[in-house]
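Before I ask anything, here is the structure I am working with.
Here the complex is missing one protein chain, while the rest keep their positions.
Going in written order, the chains are labelled A and B, and every chain counts its residues from 1.
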Amino acid sequence: MNKARGWRWAAAALAGVLAVAVTTAAMAWGGETRERSGRVPVPALPDAQGKECIEDAGTMRRQHMHILDRHKRDSVRQGIRHPERELQSCVDCHAVREPVTAGEPLTPRQRLAFCANCHSYAAVSLDCFQCHSSEVSAPVNQGGPQ
Amino acid sequence: MASRIRYQQIGQQQPAKFWLLAAVAAVVVLAGLGAAAYMATVGHHITGMNNQIVWGMPHVFAVTLILAASGALNVASVGSVFGRVDHKPLARLSGVLAAALLIGGLTVLVLDLGRPDRLIIAMTHYNLRSIFAWNILLYTGFLAIVAVYLWTLMEPRMKGYSTTAGTAAFAWRLILTTGTGSIFGFLLAREAYGGAIMAPLFIAASLAYGTAAFSLLFLAVMGSQGRRAPAALLGGISGMMGVFLMAVLLLLAAHFFTLLYMPGREDVVRFLLVEGGSLPMVFWLGKIILGAVIPAVLLLNSATRRRAGALAAASVLVLIGGFSHIFVMIVGAQSYPMQLFPGREVSGAVFDGRAASYAPTAPELLLGFGGIALVVLVALVALRFLALTPKQLEDEPEVGTTSADESEATGEGDGGLATAPGQG
Partner (left out) sequence: MSEEQHNDRSVNAERRRLLGGAAALAGLAIAPGVFLVQAAVPTRPDGTPATDQVRWGMLVDTNRCRTNCDACVTACRDENGWHGHGRPETDVKWIRKITITEEDGRRTSLPMMCQHCAKPPCAYVCPTGATFRRDDGVVLVDKHLCIGCRYCMMACPYQVRFFVHEPVAADSPNHPRGKGTVEGCNLCVHRIDRGVLPACVEACASSGRGALIFGDLNNPRSEISRAIAAHGAESVRADLKLDTGVRYQGLS
(Lines give C-alpha, C1' and ligand atoms only; values in the text may rest on other atoms or scores of the structure.)
Protein backbone atom coordinates (compact mmCIF):
# COMPACT_ATOMS: atom_id res chain seq x y z
CA MET A 1 0.00 0.00 0.00
CA ASN A 2 2.61 2.45 1.06
CA LYS A 3 4.79 1.60 -1.88
CA ALA A 4 1.98 2.13 -4.40
CA ARG A 5 1.17 5.49 -2.89
CA GLY A 6 4.81 6.43 -3.12
CA TRP A 7 4.86 5.65 -6.84
CA ARG A 8 1.74 7.69 -7.40
CA TRP A 9 3.40 10.64 -5.77
CA ALA A 10 6.50 10.22 -7.87
CA ALA A 11 4.43 10.04 -11.06
CA ALA A 12 2.49 13.15 -10.12
CA ALA A 13 5.70 15.00 -9.33
CA LEU A 14 7.29 13.93 -12.60
CA ALA A 15 4.23 15.02 -14.56
CA GLY A 16 4.37 18.39 -12.82
CA VAL A 17 8.06 18.89 -13.59
CA LEU A 18 7.48 17.90 -17.23
CA ALA A 19 4.57 20.30 -17.55
CA VAL A 20 6.67 23.17 -16.21
CA ALA A 21 9.60 22.25 -18.46
CA VAL A 22 7.45 22.03 -21.59
CA THR A 23 5.74 25.32 -20.84
CA THR A 24 9.06 27.05 -20.19
CA ALA A 25 10.58 25.65 -23.37
CA ALA A 26 7.53 26.73 -25.35
CA MET A 27 7.73 30.21 -23.90
CA ALA A 28 11.44 30.44 -24.53
CA TRP A 29 10.89 29.32 -28.13
CA GLY A 30 8.15 31.85 -28.47
CA GLY A 31 10.51 34.50 -27.19
CA GLU A 32 13.07 33.73 -29.86
CA THR A 33 10.72 33.78 -32.83
CA ARG A 34 9.16 37.07 -31.84
CA GLU A 35 6.05 36.28 -33.83
CA ARG A 36 4.22 34.01 -31.51
CA SER A 37 2.48 35.86 -28.78
CA GLY A 38 1.16 34.00 -25.83
CA ARG A 39 -0.44 35.62 -22.88
CA VAL A 40 2.61 37.76 -22.30
CA PRO A 41 3.69 39.99 -25.19
CA VAL A 42 7.07 38.89 -26.48
CA PRO A 43 9.69 41.60 -25.98
CA ALA A 44 10.38 43.74 -28.99
CA LEU A 45 14.10 44.35 -29.44
CA PRO A 46 15.05 47.49 -31.33
CA ASP A 47 17.74 47.05 -33.96
CA ALA A 48 21.31 47.87 -33.06
CA GLN A 49 23.51 50.34 -34.92
CA GLY A 50 26.37 48.00 -35.62
CA LYS A 51 26.47 44.92 -37.83
CA GLU A 52 27.57 42.34 -35.35
CA CYS A 53 28.04 42.00 -31.61
CA ILE A 54 31.16 40.74 -29.83
CA GLU A 55 29.60 37.26 -29.69
CA ASP A 56 26.73 35.64 -31.54
CA ALA A 57 23.22 36.49 -30.42
CA GLY A 58 22.59 33.22 -28.59
CA THR A 59 25.77 33.53 -26.54
CA MET A 60 25.05 37.15 -25.77
CA ARG A 61 21.51 36.34 -24.72
CA ARG A 62 22.70 33.77 -22.21
CA GLN A 63 26.10 35.11 -21.23
CA HIS A 64 25.96 38.91 -21.45
CA MET A 65 25.63 39.30 -17.69
CA HIS A 66 28.71 37.17 -17.09
CA ILE A 67 30.68 38.97 -19.77
CA LEU A 68 29.73 42.32 -18.26
CA ASP A 69 30.40 41.15 -14.71
CA ARG A 70 33.82 39.83 -15.65
CA HIS A 71 34.66 42.97 -17.54
CA LYS A 72 33.44 45.09 -14.63
CA ARG A 73 35.85 43.40 -12.24
CA ASP A 74 38.77 43.33 -14.64
CA SER A 75 38.45 46.92 -15.74
CA VAL A 76 37.62 48.57 -12.42
CA ARG A 77 40.03 46.69 -10.22
CA GLN A 78 42.88 45.88 -12.55
CA GLY A 79 42.53 48.46 -15.26
CA ILE A 80 42.21 45.85 -18.01
CA ARG A 81 40.52 47.74 -20.82
CA HIS A 82 38.46 46.10 -23.55
CA PRO A 83 36.64 48.95 -25.26
CA GLU A 84 34.28 46.62 -27.08
CA ARG A 85 33.12 45.04 -23.81
CA GLU A 86 32.37 48.28 -22.02
CA LEU A 87 28.80 48.90 -20.99
CA GLN A 88 29.04 52.28 -22.70
CA SER A 89 29.86 50.49 -25.95
CA CYS A 90 26.73 48.38 -25.54
CA VAL A 91 24.73 51.58 -25.01
CA ASP A 92 26.32 53.31 -27.98
CA CYS A 93 25.33 50.44 -30.25
CA HIS A 94 21.98 49.36 -28.87
CA ALA A 95 20.38 52.56 -27.60
CA VAL A 96 17.40 53.92 -29.50
CA ARG A 97 18.41 57.24 -31.08
CA GLU A 98 16.50 60.39 -30.27
CA PRO A 99 13.74 61.15 -32.78
CA VAL A 100 14.84 63.64 -35.39
CA THR A 101 11.75 65.80 -35.02
CA ALA A 102 11.60 67.88 -31.91
CA GLY A 103 9.58 66.25 -29.18
CA GLU A 104 9.86 64.87 -25.72
CA PRO A 105 13.34 63.47 -25.14
CA LEU A 106 13.39 59.71 -24.67
CA THR A 107 13.34 58.37 -21.15
CA PRO A 108 16.23 56.09 -20.18
CA ARG A 109 13.82 53.19 -20.38
CA GLN A 110 12.75 54.07 -23.90
CA ARG A 111 16.34 54.64 -24.94
CA LEU A 112 17.38 51.26 -23.58
CA ALA A 113 14.31 49.38 -24.71
CA PHE A 114 16.71 46.71 -25.94
CA CYS A 115 17.69 45.94 -22.33
CA ALA A 116 14.52 46.94 -20.54
CA ASN A 117 12.00 45.03 -22.67
CA CYS A 118 13.73 41.72 -22.28
CA HIS A 119 14.56 42.26 -18.61
CA SER A 120 10.96 43.00 -17.76
CA TYR A 121 9.86 39.99 -19.82
CA ALA A 122 12.25 37.79 -17.84
CA ALA A 123 11.41 39.60 -14.59
CA VAL A 124 15.07 40.30 -13.86
CA SER A 125 15.87 43.66 -12.29
CA LEU A 126 18.22 45.85 -14.27
CA ASP A 127 20.23 48.14 -12.03
CA CYS A 128 23.24 49.04 -14.20
CA PHE A 129 21.67 52.32 -15.16
CA GLN A 130 21.09 53.54 -11.64
CA CYS A 131 24.61 54.90 -12.04
CA HIS A 132 25.75 54.22 -15.60
CA SER A 133 24.64 56.61 -18.28
CA SER A 134 21.95 55.44 -20.65
CA GLU A 135 22.88 58.13 -23.12
CA VAL A 136 24.85 57.60 -26.26
CA SER A 137 28.26 59.08 -25.59
CA ALA A 138 29.43 62.19 -27.35
CA PRO A 139 31.28 61.47 -30.62
CA VAL A 140 34.58 62.21 -28.92
CA ASN A 141 34.04 59.34 -26.54
CA GLN A 142 32.28 57.03 -28.91
CA GLY A 143 33.67 53.60 -29.36
CA GLY A 144 34.75 53.42 -25.77
CA PRO A 145 38.08 54.64 -24.52
CA GLN A 146 40.31 54.50 -27.54
CA MET B 1 23.28 25.53 46.42
CA ALA B 2 20.07 27.42 46.60
CA SER B 3 16.69 25.94 45.84
CA ARG B 4 15.52 25.35 42.28
CA ILE B 5 14.43 28.44 40.44
CA ARG B 6 11.29 28.46 38.37
CA TYR B 7 10.82 30.80 35.45
CA GLN B 8 7.75 32.23 33.83
CA GLN B 9 6.59 34.13 30.80
CA ILE B 10 5.14 37.50 31.55
CA GLY B 11 2.51 39.61 29.88
CA GLN B 12 -0.35 37.18 30.16
CA GLN B 13 -1.83 38.51 33.38
CA GLN B 14 -2.52 41.91 31.90
CA PRO B 15 -2.64 41.30 28.15
CA ALA B 16 -4.15 44.69 27.35
CA LYS B 17 -1.34 46.52 29.11
CA PHE B 18 1.29 44.29 27.57
CA TRP B 19 0.04 44.60 24.00
CA LEU B 20 -0.50 48.33 24.37
CA LEU B 21 3.13 48.69 25.35
CA ALA B 22 4.19 46.44 22.48
CA ALA B 23 2.01 48.44 20.08
CA VAL B 24 3.56 51.73 21.18
CA ALA B 25 7.03 50.26 20.63
CA ALA B 26 5.95 48.90 17.25
CA VAL B 27 4.65 52.30 16.16
CA VAL B 28 7.96 53.94 17.04
CA VAL B 29 9.80 51.14 15.19
CA LEU B 30 7.61 51.78 12.15
CA ALA B 31 8.25 55.50 12.38
CA GLY B 32 11.98 54.76 12.46
CA LEU B 33 11.68 52.49 9.43
CA GLY B 34 9.70 55.17 7.64
CA ALA B 35 12.41 57.72 8.43
CA ALA B 36 15.07 55.33 7.09
CA ALA B 37 13.06 54.73 3.92
CA TYR B 38 12.71 58.48 3.48
CA MET B 39 16.47 58.99 3.93
CA ALA B 40 17.22 56.19 1.49
CA THR B 41 14.84 57.55 -1.15
CA VAL B 42 15.45 61.27 -0.97
CA GLY B 43 19.08 61.12 0.07
CA HIS B 44 21.14 61.86 3.14
CA HIS B 45 21.16 65.60 2.51
CA ILE B 46 17.90 65.87 4.43
CA THR B 47 19.76 64.80 7.58
CA GLY B 48 22.13 67.00 9.52
CA MET B 49 25.01 64.81 8.38
CA ASN B 50 27.20 66.10 5.58
CA ASN B 51 30.65 65.69 4.09
CA GLN B 52 32.29 67.10 7.23
CA ILE B 53 30.18 65.34 9.86
CA VAL B 54 29.89 62.03 8.08
CA TRP B 55 28.73 60.07 11.10
CA GLY B 56 25.94 61.61 13.14
CA MET B 57 23.02 60.69 15.34
CA PRO B 58 22.35 57.25 13.85
CA HIS B 59 25.92 56.28 14.72
CA VAL B 60 25.66 57.78 18.21
CA PHE B 61 22.52 55.74 18.85
CA ALA B 62 23.95 52.62 17.24
CA VAL B 63 27.29 52.70 19.05
CA THR B 64 25.63 53.40 22.40
CA LEU B 65 23.23 50.48 21.88
CA ILE B 66 26.00 48.15 20.75
CA LEU B 67 28.14 49.08 23.75
CA ALA B 68 25.18 48.53 26.06
CA ALA B 69 24.53 45.16 24.36
CA SER B 70 27.94 43.87 25.30
CA GLY B 71 27.61 45.20 28.84
CA ALA B 72 24.08 43.93 29.34
CA LEU B 73 25.54 40.48 29.67
CA ASN B 74 27.38 41.50 32.85
CA VAL B 75 24.83 40.11 35.22
CA ALA B 76 24.83 36.77 33.42
CA SER B 77 28.62 36.67 33.45
CA VAL B 78 28.73 37.48 37.13
CA GLY B 79 26.45 34.51 37.72
CA SER B 80 27.92 32.00 35.25
CA VAL B 81 31.58 32.94 35.18
CA PHE B 82 32.25 34.48 38.54
CA GLY B 83 29.91 32.24 40.52
CA ARG B 84 27.66 34.77 42.19
CA VAL B 85 24.62 32.56 42.80
CA ASP B 86 22.20 35.37 43.56
CA HIS B 87 22.80 36.84 40.08
CA LYS B 88 22.34 33.58 38.24
CA PRO B 89 18.51 33.65 38.07
CA LEU B 90 18.80 36.89 36.10
CA ALA B 91 21.09 35.40 33.47
CA ARG B 92 18.27 34.72 30.99
CA LEU B 93 17.01 38.30 31.15
CA SER B 94 20.56 39.50 30.80
CA GLY B 95 21.22 37.39 27.70
CA VAL B 96 17.99 38.31 25.96
CA LEU B 97 18.53 42.01 26.58
CA ALA B 98 22.08 41.78 25.20
CA ALA B 99 20.76 40.25 21.99
CA ALA B 100 17.92 42.79 21.75
CA LEU B 101 20.27 45.74 22.22
CA LEU B 102 22.64 44.44 19.56
CA ILE B 103 19.80 43.88 17.10
CA GLY B 104 18.52 47.41 17.73
CA GLY B 105 21.96 49.00 17.35
CA LEU B 106 22.87 47.08 14.21
CA THR B 107 19.51 47.86 12.61
CA VAL B 108 20.11 51.58 13.05
CA LEU B 109 23.63 51.26 11.68
CA VAL B 110 22.52 49.30 8.63
CA LEU B 111 19.55 51.52 7.83
CA ASP B 112 21.81 54.56 7.80
CA LEU B 113 24.06 53.12 5.10
CA GLY B 114 24.09 54.93 1.79
CA ARG B 115 23.12 51.66 0.14
CA PRO B 116 21.27 49.61 2.78
CA ASP B 117 20.02 47.43 -0.08
CA ARG B 118 23.57 46.18 -0.49
CA LEU B 119 23.79 44.63 2.97
CA ILE B 120 24.47 41.34 1.23
CA ILE B 121 27.76 42.78 -0.04
CA ALA B 122 28.83 43.51 3.52
CA MET B 123 28.11 39.87 4.29
CA THR B 124 29.94 38.44 1.28
CA HIS B 125 32.92 40.73 0.66
CA TYR B 126 35.35 41.13 3.52
CA ASN B 127 38.42 43.29 3.58
CA LEU B 128 40.11 41.61 6.53
CA ARG B 129 42.42 44.56 7.03
CA SER B 130 39.36 46.56 8.06
CA ILE B 131 38.37 46.49 11.72
CA PHE B 132 34.87 47.28 10.48
CA ALA B 133 34.77 43.99 8.59
CA TRP B 134 35.96 42.20 11.72
CA ASN B 135 33.19 43.86 13.66
CA ILE B 136 30.60 42.45 11.28
CA LEU B 137 31.92 38.99 12.18
CA LEU B 138 32.14 39.86 15.88
CA TYR B 139 28.54 41.10 16.00
CA THR B 140 27.01 38.14 14.22
CA GLY B 141 29.17 35.82 16.30
CA PHE B 142 28.00 37.51 19.47
CA LEU B 143 24.36 36.90 18.56
CA ALA B 144 25.13 33.24 17.88
CA ILE B 145 27.05 32.76 21.14
CA VAL B 146 24.36 34.50 23.19
CA ALA B 147 21.77 32.25 21.54
CA VAL B 148 23.74 29.15 22.51
CA TYR B 149 24.29 30.53 25.99
CA LEU B 150 20.55 31.13 26.41
CA TRP B 151 19.93 27.60 25.20
CA THR B 152 22.25 26.17 27.87
CA LEU B 153 20.45 28.27 30.45
CA MET B 154 16.97 27.25 29.39
CA GLU B 155 17.30 23.63 28.34
CA PRO B 156 17.69 21.37 31.37
CA ARG B 157 19.79 18.84 29.47
CA MET B 158 22.26 21.57 28.44
CA LYS B 159 22.60 22.94 31.96
CA GLY B 160 26.06 21.48 32.37
CA TYR B 161 27.43 23.61 29.54
CA SER B 162 26.16 26.93 30.80
CA THR B 163 29.41 27.85 32.53
CA THR B 164 31.39 27.08 29.38
CA ALA B 165 28.97 29.02 27.17
CA GLY B 166 28.90 31.88 29.67
CA THR B 167 32.69 32.05 29.71
CA ALA B 168 32.82 32.01 25.90
CA ALA B 169 30.24 34.81 25.75
CA PHE B 170 32.20 36.79 28.32
CA ALA B 171 35.45 36.47 26.34
CA TRP B 172 33.69 37.20 23.06
CA ARG B 173 32.12 40.42 24.27
CA LEU B 174 35.44 41.72 25.56
CA ILE B 175 36.87 41.14 22.08
CA LEU B 176 33.74 42.63 20.52
CA THR B 177 34.03 45.84 22.49
CA THR B 178 37.74 45.98 21.76
CA GLY B 179 36.71 45.84 18.11
CA THR B 180 34.12 48.58 18.52
CA GLY B 181 36.61 50.83 20.30
CA SER B 182 39.22 50.13 17.65
CA ILE B 183 36.88 51.43 14.94
CA PHE B 184 37.81 54.80 16.40
CA GLY B 185 41.22 53.95 17.82
CA PHE B 186 42.55 52.97 14.41
CA LEU B 187 41.81 56.36 12.83
CA LEU B 188 44.97 58.40 12.52
CA ALA B 189 43.11 61.20 10.77
CA ARG B 190 41.10 62.25 13.81
CA GLU B 191 43.12 63.78 16.59
CA ALA B 192 40.45 63.30 19.25
CA TYR B 193 41.02 59.56 19.24
CA GLY B 194 44.03 58.31 21.06
CA GLY B 195 44.83 54.93 19.56
CA ALA B 196 44.82 51.88 21.80
CA ILE B 197 43.08 53.50 24.77
CA MET B 198 39.83 53.50 22.79
CA ALA B 199 39.50 49.75 23.36
CA PRO B 200 39.65 49.68 27.19
CA LEU B 201 37.66 52.91 27.33
CA PHE B 202 34.90 51.32 25.29
CA ILE B 203 35.05 48.13 27.37
CA ALA B 204 34.59 50.10 30.58
CA ALA B 205 31.85 52.14 28.95
CA SER B 206 30.06 49.04 27.76
CA LEU B 207 30.16 47.49 31.23
CA ALA B 208 28.66 50.62 32.78
CA TYR B 209 26.03 51.38 30.11
CA GLY B 210 25.04 47.75 29.70
CA THR B 211 24.53 47.27 33.42
CA ALA B 212 22.35 50.39 33.40
CA ALA B 213 20.23 49.03 30.55
CA PHE B 214 19.88 45.71 32.33
CA SER B 215 18.87 47.36 35.59
CA LEU B 216 16.08 49.22 33.84
CA LEU B 217 14.74 46.02 32.27
CA PHE B 218 15.02 44.10 35.52
CA LEU B 219 13.29 46.79 37.58
CA ALA B 220 10.55 47.16 34.95
CA VAL B 221 9.90 43.41 34.91
CA MET B 222 9.72 43.28 38.69
CA GLY B 223 7.57 46.39 38.83
CA SER B 224 5.14 45.08 36.23
CA GLN B 225 4.48 42.10 38.48
CA GLY B 226 4.20 44.17 41.61
CA ARG B 227 7.31 42.53 43.02
CA ARG B 228 10.24 44.05 44.82
CA ALA B 229 13.83 43.13 44.10
CA PRO B 230 15.91 41.84 46.98
CA ALA B 231 17.99 44.60 48.53
CA ALA B 232 21.20 42.58 48.42
CA LEU B 233 20.84 42.03 44.69
CA LEU B 234 20.17 45.73 44.10
CA GLY B 235 23.22 46.57 46.16
CA GLY B 236 25.31 44.17 44.09
CA ILE B 237 24.19 45.64 40.78
CA SER B 238 24.61 49.20 42.05
CA GLY B 239 28.11 48.49 43.25
CA MET B 240 29.03 46.89 39.96
CA MET B 241 27.71 49.82 37.93
CA GLY B 242 29.38 52.32 40.23
CA VAL B 243 32.77 50.67 39.85
CA PHE B 244 32.43 50.52 36.05
CA LEU B 245 31.43 54.17 36.00
CA MET B 246 34.58 55.06 37.91
CA ALA B 247 36.61 53.01 35.43
CA VAL B 248 35.12 55.00 32.53
CA LEU B 249 35.98 58.27 34.24
CA LEU B 250 39.52 57.12 34.98
CA LEU B 251 40.20 56.05 31.39
CA LEU B 252 38.52 59.16 30.00
CA ALA B 253 40.71 61.33 32.25
CA ALA B 254 43.81 59.37 31.20
CA HIS B 255 42.84 59.84 27.57
CA PHE B 256 42.34 63.59 27.79
CA PHE B 257 45.40 64.17 29.98
CA THR B 258 47.52 62.21 27.51
CA LEU B 259 46.31 64.39 24.65
CA LEU B 260 46.79 67.54 26.73
CA TYR B 261 50.34 66.56 27.53
CA MET B 262 51.25 66.37 23.83
CA PRO B 263 51.91 69.86 22.47
CA GLY B 264 50.31 69.09 19.10
CA ARG B 265 47.17 67.66 20.57
CA GLU B 266 46.20 70.08 23.33
CA ASP B 267 44.05 72.09 20.92
CA VAL B 268 41.66 69.23 20.30
CA VAL B 269 41.12 68.77 24.04
CA ARG B 270 40.47 72.49 24.44
CA PHE B 271 38.02 72.24 21.54
CA LEU B 272 36.08 69.30 22.96
CA LEU B 273 36.07 70.43 26.60
CA VAL B 274 36.08 74.23 26.48
CA GLU B 275 35.64 75.99 23.17
CA GLY B 276 33.77 73.72 20.79
CA GLY B 277 30.29 75.25 20.75
CA SER B 278 27.75 72.97 22.44
CA LEU B 279 30.17 70.05 22.74
CA PRO B 280 31.64 71.10 26.12
CA MET B 281 28.12 71.50 27.50
CA VAL B 282 27.15 68.03 26.32
CA PHE B 283 30.31 66.65 27.87
CA TRP B 284 30.31 68.42 31.21
CA LEU B 285 26.58 68.45 31.82
CA GLY B 286 25.59 65.25 30.04
CA LYS B 287 28.54 63.01 30.64
CA ILE B 288 30.11 64.31 33.84
CA ILE B 289 27.40 65.83 36.02
CA LEU B 290 24.27 63.91 34.95
CA GLY B 291 26.03 60.83 33.66
CA ALA B 292 28.68 60.29 36.30
CA VAL B 293 28.64 62.45 39.43
CA ILE B 294 24.95 62.12 40.36
CA PRO B 295 24.66 58.41 39.52
CA ALA B 296 27.92 57.71 41.35
CA VAL B 297 26.45 59.24 44.47
CA LEU B 298 23.26 57.20 44.07
CA LEU B 299 25.09 53.96 43.32
CA LEU B 300 27.87 54.09 45.89
CA ASN B 301 26.22 55.87 48.80
CA SER B 302 25.11 53.37 51.45
CA ALA B 303 21.83 55.21 52.00
CA THR B 304 20.62 54.75 48.41
CA ARG B 305 22.50 51.90 46.83
CA ARG B 306 20.02 49.21 47.85
CA ARG B 307 16.95 51.09 46.73
CA ALA B 308 15.17 50.28 43.49
CA GLY B 309 14.17 53.89 42.80
CA ALA B 310 17.73 55.10 43.19
CA LEU B 311 19.04 52.37 40.90
CA ALA B 312 16.44 53.22 38.26
CA ALA B 313 17.29 56.92 38.39
CA ALA B 314 21.01 56.19 38.31
CA SER B 315 20.57 53.86 35.33
CA VAL B 316 18.68 56.45 33.30
CA LEU B 317 21.37 59.02 34.12
CA VAL B 318 24.21 56.65 33.25
CA LEU B 319 22.59 55.98 29.87
CA ILE B 320 22.16 59.72 29.25
CA GLY B 321 25.81 60.08 30.15
CA GLY B 322 26.74 57.25 27.82
CA PHE B 323 24.86 58.86 25.00
CA SER B 324 26.58 62.20 25.67
CA HIS B 325 29.96 60.50 25.85
CA ILE B 326 29.52 58.81 22.49
CA PHE B 327 28.14 62.03 20.98
CA VAL B 328 31.25 63.97 21.97
CA MET B 329 33.47 61.10 20.83
CA ILE B 330 31.87 60.75 17.39
CA VAL B 331 30.51 64.18 16.46
CA GLY B 332 33.07 66.18 18.42
CA ALA B 333 35.99 64.37 16.83
CA GLN B 334 34.67 65.27 13.38
CA SER B 335 33.77 68.86 14.26
CA TYR B 336 37.36 69.62 15.12
CA PRO B 337 38.90 71.03 11.95
CA MET B 338 41.13 68.66 10.03
CA GLN B 339 44.74 69.79 10.33
CA LEU B 340 45.96 69.71 6.75
CA PHE B 341 48.57 72.35 7.44
CA PRO B 342 49.04 72.33 11.20
CA GLY B 343 49.46 75.73 12.74
CA ARG B 344 48.68 77.64 9.53
CA GLU B 345 45.54 79.51 8.60
CA VAL B 346 43.71 77.79 5.76
CA SER B 347 40.47 78.31 3.90
CA GLY B 348 38.81 76.21 1.25
CA ALA B 349 35.64 74.82 -0.21
CA VAL B 350 35.03 72.11 2.37
CA PHE B 351 35.12 74.56 5.28
CA ASP B 352 38.84 73.97 5.66
CA GLY B 353 40.20 75.22 8.95
CA ARG B 354 36.74 75.78 10.39
CA ALA B 355 34.90 73.74 12.99
CA ALA B 356 32.05 71.82 11.41
CA SER B 357 28.60 72.26 12.86
CA TYR B 358 25.98 69.60 13.13
CA ALA B 359 22.24 70.00 13.63
CA PRO B 360 20.48 66.65 13.57
CA THR B 361 17.12 66.57 11.79
CA ALA B 362 13.96 64.65 12.60
CA PRO B 363 14.53 61.63 10.32
CA GLU B 364 17.86 60.66 11.81
CA LEU B 365 16.55 61.14 15.36
CA LEU B 366 13.48 59.05 14.52
CA LEU B 367 15.74 56.34 13.15
CA GLY B 368 17.70 56.35 16.40
CA PHE B 369 14.63 56.20 18.61
CA GLY B 370 13.22 53.53 16.33
CA GLY B 371 16.30 51.49 17.22
CA ILE B 372 15.61 51.89 20.93
CA ALA B 373 11.96 50.95 20.35
CA LEU B 374 13.12 47.86 18.47
CA VAL B 375 15.14 46.83 21.53
CA VAL B 376 12.03 47.24 23.67
CA LEU B 377 9.88 45.34 21.19
CA VAL B 378 12.30 42.42 20.87
CA ALA B 379 12.63 42.25 24.67
CA LEU B 380 8.84 42.36 25.15
CA VAL B 381 8.23 39.58 22.65
CA ALA B 382 10.95 37.48 24.27
CA LEU B 383 9.54 38.06 27.75
CA ARG B 384 6.09 37.09 26.55
CA PHE B 385 6.98 33.90 24.73
CA LEU B 386 10.02 32.61 26.62
CA ALA B 387 10.26 31.75 30.26
CA LEU B 388 12.88 34.29 31.21
CA THR B 389 11.60 35.82 34.40
CA PRO B 390 12.40 34.07 37.69
CA LYS B 391 9.27 33.50 39.75
CA GLN B 392 10.97 33.91 43.05
CA LEU B 393 14.35 35.37 43.77
CA GLU B 394 16.47 34.53 46.73
CA ASP B 395 15.42 36.63 49.72
CA GLU B 396 12.75 38.34 47.67
CA PRO B 397 10.49 40.43 49.90
CA GLU B 398 6.85 39.30 49.88
CA VAL B 399 4.36 41.74 48.41
CA GLY B 400 0.75 40.57 48.63
CA THR B 401 -0.36 37.18 47.36
CA THR B 402 -2.16 37.75 44.06
CA SER B 403 0.88 37.87 41.84
CA ALA B 404 2.10 34.52 43.09
CA ASP B 405 -1.14 32.86 42.02
CA GLU B 406 -1.04 34.41 38.61
CA SER B 407 2.48 33.44 37.91
CA GLU B 408 1.75 29.88 38.94
CA ALA B 409 -0.96 29.74 36.29
CA THR B 410 1.29 31.02 33.55
CA GLY B 411 4.15 28.78 34.46
CA GLU B 412 2.14 25.63 33.83
CA GLY B 413 1.15 26.73 30.37
CA ASP B 414 4.65 26.62 29.04
CA GLY B 415 5.61 23.04 29.69
CA GLY B 416 9.29 22.36 30.04
CA LEU B 417 10.68 25.80 29.38
CA ALA B 418 8.60 27.67 31.86
CA THR B 419 9.38 25.33 34.66
CA ALA B 420 12.93 24.60 33.65
CA PRO B 421 14.90 24.46 36.83
CA GLY B 422 17.77 26.85 36.94
CA GLN B 423 20.86 26.20 38.87
CA GLY B 424 20.75 28.42 41.91
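The criterion applied here is as follows: a residue touches a chain if its C-beta (ideal position, glycine included) is under 8 Å from a C-beta of that chain, and two chains touch if they have at least 3 such contacts.
All values reported here derive from a predicted model rather than from experimental measurement.
Only one residue from B:Val81, B:Ala133 or B:Leu290 touches the chain missing from this view: B:Ala133. One of A:Ala15, A:Ile80 or A:Ala122 touches the chain omitted from the figure, and that residue is A:Ile80.
Interface with the hidden chain, as seen from chain B, comprises residues 40, 42-45, 50-52, 54-55, 113-116, 118-119, 121-122, 125-127, 129-133, 136, 183, 186-190, 334, 338-342, 344-352. Counting over the whole complex, chain A has residues 72, 74, 76-83, 88, 91, 108, 129-135, 137-138, 140-141, 145-146 touching the chain that is not drawn.
Here, only the chains that are shown with their structure count from here on.
Note: centroid distance chain A to chain B, computed from Cα atoms, is 48 Å.
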